[in-house]
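Here the complex is missing one protein chain, while the rest keep their positions.
So, chain A:
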Amino acid sequence: MTKATASRAEIRDFYDDCAAVLDAEDLAAFPAFFTQDCLYRVISRENHDDGLDHAPIHCRGKAMIIDRVTSTREVALYQPRSLRHFISGVRILSDDGDEIRSSANFLIIESLVEQEPQILMVGRYLDRIVREEGELRFRERSCVYDNYHIRTTLVIPA
């Protein structure tokens, strides 16, 4: 039997750690969850299911994730907000000892000034995870959102 890359509990912790960084707006810590040659994207279910590649956030390689983080932290102008990620239904779809394919549901609630908290996004993570120097990393993360449209703006990665 080939050695498993990680257990379901480890994957769950990995997801929670990544979400905690985003909830804390500690964006500088976000790129470390990815491999150098990763693909990270936030894509609508409409495009994903139809085989259309466009994604509002499409980062090919860690460098692009770093650029998005830099731009969001240093350059972009947006209303102050709090995000909370709720992740459930973490599942390992396959594990060949080198790479795990896993998925989970996500719900992201956004709170803005003068407004009731609202659903920013709801959808599924579709991931490929590997182990590098003992640490789990995303080789690929597709945040596939069910929302028909994005409300106003998508600032913080999903």
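We take it that a residue touches a chain if its C-beta (ideal position, glycine included) is under 8 Å from a C-beta of that chain, and two chains touch if they have at least 3 such contacts; residues count from 1.
The rule is short, and it goes like this: contacts and distances are computed from a predicted model.
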Select, from "Rieske domain-containing protein", "3-methyl-2-oxobutanoate dehydrogenase (2-methylpropanoyl-transferring)", "4Fe-4S ferredoxin-type domain-containing protein" or "SUF system NifU family Fe-S cluster assembly protein", the UniProt-recorded name of the complex's unshown chain. "Rieske domain-containing protein"
Sole touch to the unshown chain from A:8, A:58, A:84 or A:101: residue A:58
In the full complex, which of A:7, A:94 or A:153 touches the chain missing from this view? A:153
Positions on chain A contacted by the hidden chain, ascending: 42, 44, 46-47, 50, 52-61, 63-64, 66-68, 70-71, 74-79, 148-155
